[in-house]
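Excluded from the complex is one protein chain; the other protein chains are retained at their positions.
Residue numbering begins at 1 within each chain, and the chains themselves are lettered A, B, C, D and E in the order written.
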Amino acid sequence: MKKKLLVIGAHSGDFVWRAAGTIAKAIEEGGDTLVIAMSYGERGESGELWKENPNRTEESVKIIRHEQAQKAADILGTPIQFLDWGDYPMLISDERITQLTKIIGDFEPTVIMTHSEKDPFNPDHPLAFQATQRARLLSSGAGVPSAFKNIDPPVWYSFEPHQPELCGFVPDTFVDISSVMDKKLAAMSCMGAQTYLKDYYAELASRRANHARRISGKKDIKFAEAHQSQVPRVVSSIF
Amino acid sequence: MKKKLLVIGAHSGDFVWRAAGTIAKAIEEGGDTLVIAMSYGERGESGELWKENPNRTEESVKIIRHEQAQKAADILGTPIQFLDWGDYPMLISDERITQLTKIIGDFEPTVIMTHSEKDPFNPDHPLAFQATQRARLLSSGAGVPSAFKNIDPPVWYSFEPHQPELCGFVPDTFVDISSVMDKKLAAMSCMGAQTYLKDYYAELASRRANHARRISGKKDIKFAEAHQSQVPRVVSSIF
Amino acid sequence: MKKKLLVIGAHSGDFVWRAAGTIAKAIEEGGDTLVIAMSYGERGESGELWKENPNRTEESVKIIRHEQAQKAADILGTPIQFLDWGDYPMLISDERITQLTKIIGDFEPTVIMTHSEKDPFNPDHPLAFQATQRARLLSSGAGVPSAFKNIDPPVWYSFEPHQPELCGFVPDTFVDISSVMDKKLAAMSCMGAQTYLKDYYAELASRRANHARRISGKKDIKFAEAHQSQVPRVVSSIF
Amino acid sequence: MKKKLLVIGAHSGDFVWRAAGTIAKAIEEGGDTLVIAMSYGERGESGELWKENPNRTEESVKIIRHEQAQKAADILGTPIQFLDWGDYPMLISDERITQLTKIIGDFEPTVIMTHSEKDPFNPDHPLAFQATQRARLLSSGAGVPSAFKNIDPPVWYSFEPHQPELCGFVPDTFVDISSVMDKKLAAMSCMGAQTYLKDYYAELASRRANHARRISGKKDIKFAEAHQSQVPRVVSSIF
Amino acid sequence: MKKKLLVIGAHSGDFVWRAAGTIAKAIEEGGDTLVIAMSYGERGESGELWKENPNRTEESVKIIRHEQAQKAADILGTPIQFLDWGDYPMLISDERITQLTKIIGDFEPTVIMTHSEKDPFNPDHPLAFQATQRARLLSSGAGVPSAFKNIDPPVWYSFEPHQPELCGFVPDTFVDISSVMDKKLAAMSCMGAQTYLKDYYAELASRRANHARRISGKKDIKFAEAHQSQVPRVVSSIF
Partner (left out) sequence: MKKKLLVIGAHSGDFVWRAAGTIAKAIEEGGDTLVIAMSYGERGESGELWKENPNRTEESVKIIRHEQAQKAADILGTPIQFLDWGDYPMLISDERITQLTKIIGDFEPTVIMTHSEKDPFNPDHPLAFQATQRARLLSSGAGVPSAFKNIDPPVWYSFEPHQPELCGFVPDTFVDISSVMDKKLAAMSCMGAQTYLKDYYAELASRRANHARRISGKKDIKFAEAHQSQVPRVVSSIF
């Protein structure tokens, strides 16, 4: 069966900071990937752009954010789709759940990755979690003809939030991204003037690699991303 | 690197009921295995034997329990070592921790499996967890010459306790044991007159397979064992 | 005061698999019972019917599901009411909360039983929990004339979900259903071709009885159902 | 920077029972305060008034509740604003979130205080928590121009619910209100015939002071209120 | 089967403050009771006595504490046994576990009651919990002849600690002690000069009754004690 990874972010930059290495690694392994950006993060995540030019319009911010995310996706080699749902506030309706469910049914992912369930520092991240949870179940839970196309239940992860402990995030899966770290760095460079964030997430990758080495004894891991499973895994052997 | 599974049970029957399928599957995959029985369970887990003949001596119970467990291990194809630490009460001393640490250092497991941290229905199971936790860390945590031989940190699981919810057990790994279920059944048959337990754990394997099918969509899983990771896993890809 | 049990299920079969024994036992004790089926489970829980005949209409599935559930309720001796709210997706509105609140006010249950708060395998079960929680509080919380009839706060349980540990279900109440197991079996037989589920839940009742015997020492319990209290109990003595 | 405390209650009496001492103490220290009453609690919290005169209209209950709360606020020396959103049921809409966000943006609190996240005995308290959580994040999370005025993120507490353990409330901050206990008593006296509640919360203040003395060794604390932080605190020293 | 309640306190006064009503109610219902005082609390719980006369010897404090507790037990009508294990620090050895196991085996309680698992304000309470947990399992877990007499597993509760939320105590069982509150008051009066504590626990009983009334709607409950189950209950009906 073809392996397929679907990454769903509340804002257009989320997939870069939190999962770019995992995406690049999945592609390196021959898997298909798709990124969904629920919004452009035009209000809540575009501080640098508004600081540069406070007279911008919201539309112009969206255009820049679209270009940046598209470029980052191109570097990683992944398709990306923009839903333009707005942020601060993001609103989730039954129609939007249906839209997301259809996307999942069409792509048929074997793995889904999105935000953590809780985030006391961002109002949109938990909404993205809830929408993804619901759409994933509507796609796969029924086991029979329903209002939605029925696919095998994808494995489901939360990627790492900005303040992990305060979001109840406990990583249980560390992905070795050493071989694709250059792509993550390049993708992060597309995201505008935010040099600071690039350094920050490069450091995080190094720190998670340190943890991964200590956990596993695998001394050649240089960079890693940490994720948390939301459902158990089913394996053919304990090894 | 050679894959090696170490299963540590408080009583001589634990490995059969809770992990026989996982052991047989590990061997099928070419791995090495070792079972440690901390005690014979001569008091707490030998009800059938005492009921048959209340005039038995404790020593005679131990001999029968030794034979049963050895026979079950033979069927699975795994070596087994008996520590004879006694049960009801089992007592853990610094010397016994050292003994267990040495066993771990000698075998160099890549995976360790033992009881869950909590068990409100058995006084020995949490002690086995604590002893294993401590011995595993003393074997692998130091990173430098210490009182103990230093090995790479093994992955570490709890196998399923008898009353999972009340032991705080949340399975995150289901092992498909369909191809070796006949061996688990045969091993369970060695454990004396306890027909009831054999049926019970056969049903559990069937039930866990039902769960595994629902989680994964893999329709050909007929029997499964459920375990809970105690440390994160480190992988080269999210797939 | 008359004892009254209200069982609220998201789909028309839930009360049979999860609480039929508890319902029959309540009736045996002279209590009143009422079952609410929020939907027919016409999409998510009717796999067998769609498999038999993929050309069925949704309406025809509902009719069959209605008949099956009615027949099962008749065997147990309980009234049942169908709300036909739809499933996959089920939608909860303020009007539906009001409808459910009115049902609770009219029946005046002393005990309410519904799904668990969390269920990563079913999108409707947590909605049923939330709707019941809210309607129960609107019925009983005010203590004064309000928009709703005001009743004494019913005791409130979650019945057992399909994958208990992954739903955060920790049973704290085991009901001995030995004397009515024949009725549960007969009720389960009404639910169509799903022989498998009938065996599955018979095994579960046997397994929960094993747990109940170990917990209590009561050796004559043959079958049991497990539930989780959502509010404390108030008693006249600790015995 | 001016210190400002915003207290948000679901019903017009909540701020008196749960935070009157903390408000008075904040004023004593030279801070600004503002109380928001989302509803008058005209249905769920006005039992005494309905008992006195069952023929009252809802409007007349609201007028009395308004006067009582205003008088209590006057005694404490704090402004109060009534939103009149209704109770039993209280309904939260996107418009109401926007209204609350605007209030936060206008007042620019440094500390926000509201109900606990969970309350199995009241349907409105968790709604007040959720609305406050969302409005606080929309006011402060963006870091850039957004749909809402952007302020520094206020510290955020839950005040003590009526049945703390069952609401998951774990106090981490005890405020010594000894010097203003007379004001709390006077404010509580404004709340109508509920002598019982006044005694109850006076006892609670004494009990929490006992706890605070044991925790800190500060023997001169006579009365205290207990709260739970929802975000970490940032300090210039550990002392 | 005769109903029997065993109450195990770390210090000689614990059973009075935390469970006197439950004990008196059990006797009122025709049950047997036994109180175990692990120590006299001669150091940690005898502040009043040392304050009165700092020149006392430890032995003289023990004698007074013995008399007080005996008198309180007499008022309630319960036997009491003093183990004199010392406090601050209390030390638990394998021999003491054996001693406690023997007491449980001899009394054959149907209900055991002791401290909560966690108490950040007292070093002895968690030890009492652990000792009781272990002795209870050694008495009842084996199911066969063991080193200890084998009894049916008693139901097991934690009584209410001084700072419940900080001890992780969540009450799930409220006992109506209205009919025996006079006995609890009289027993508390025996405990020396601690007028304060008597008022404190009288208030607590009143407060817990308020909670019990709200939970159950039973308006005639005037005083209650709150406890937390440590094992599930097994019942013949949900009512």
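Rule of thumb we're sticking to: a contact is a pair of C-beta atoms (placed from the backbone, for glycine too) under 8 Å apart; a residue touches a chain by one contact, two chains touch by 3 or more.
Bear in mind the structure is a predicted one, so any value in this text is a computation, not a measurement.
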Result, missing-chain neighbours among shown chains, is A, B, D, E
Candidates A:E95, A:E165 or A:D220 - the one touching the absent chain = A:E165
Among E:L166, E:A186, E:A202 or E:V235, which one is in touch with the chain left out?
-> E:L166
Residues of chain D in contact with the chain not shown | 3, 5, 22, 25-26, 28-29, 31, 110-111, 113, 140, 152-153, 157, 171-176, 212, 214-218, 221, 224, 226-227, 229, 231-239
Contacts of chain B with the absent chain, listed as residue ranges | 94, 97, 133-134, 137-138, 141-148, 230-232
Residue list for chain A contacting the dropped chain reads 121, 162-166, 169-171, 200, 203-204, 206-207, 210-211, 214-215
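Here is the rule we use: only the chains that are shown with their structure count from here on.
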Touching both chain C and chain E (chains) = B, D
Hypothetical removal of chain B, resulting connected chain groups = one piece
Chain occupying the most central position, where position means C-alpha average | C
Of the pairs A-C, B-C or C-E, which has an interface that repeats that of D-E (more than half of the contact pairs shared)?
-> B-C
Taking each chain's centre as its mean C-alpha position, how far apart are chain A and chain E in Å?
-> 53
Mind pulling the chain C residues that touch 2 or more other chains?
-> 121, 166, 171, 214-215, 231-232
Identify every two-chain combination in which the chains touch.
-> A-B, A-C, A-D, B-C, B-E, C-D, C-E, D-E
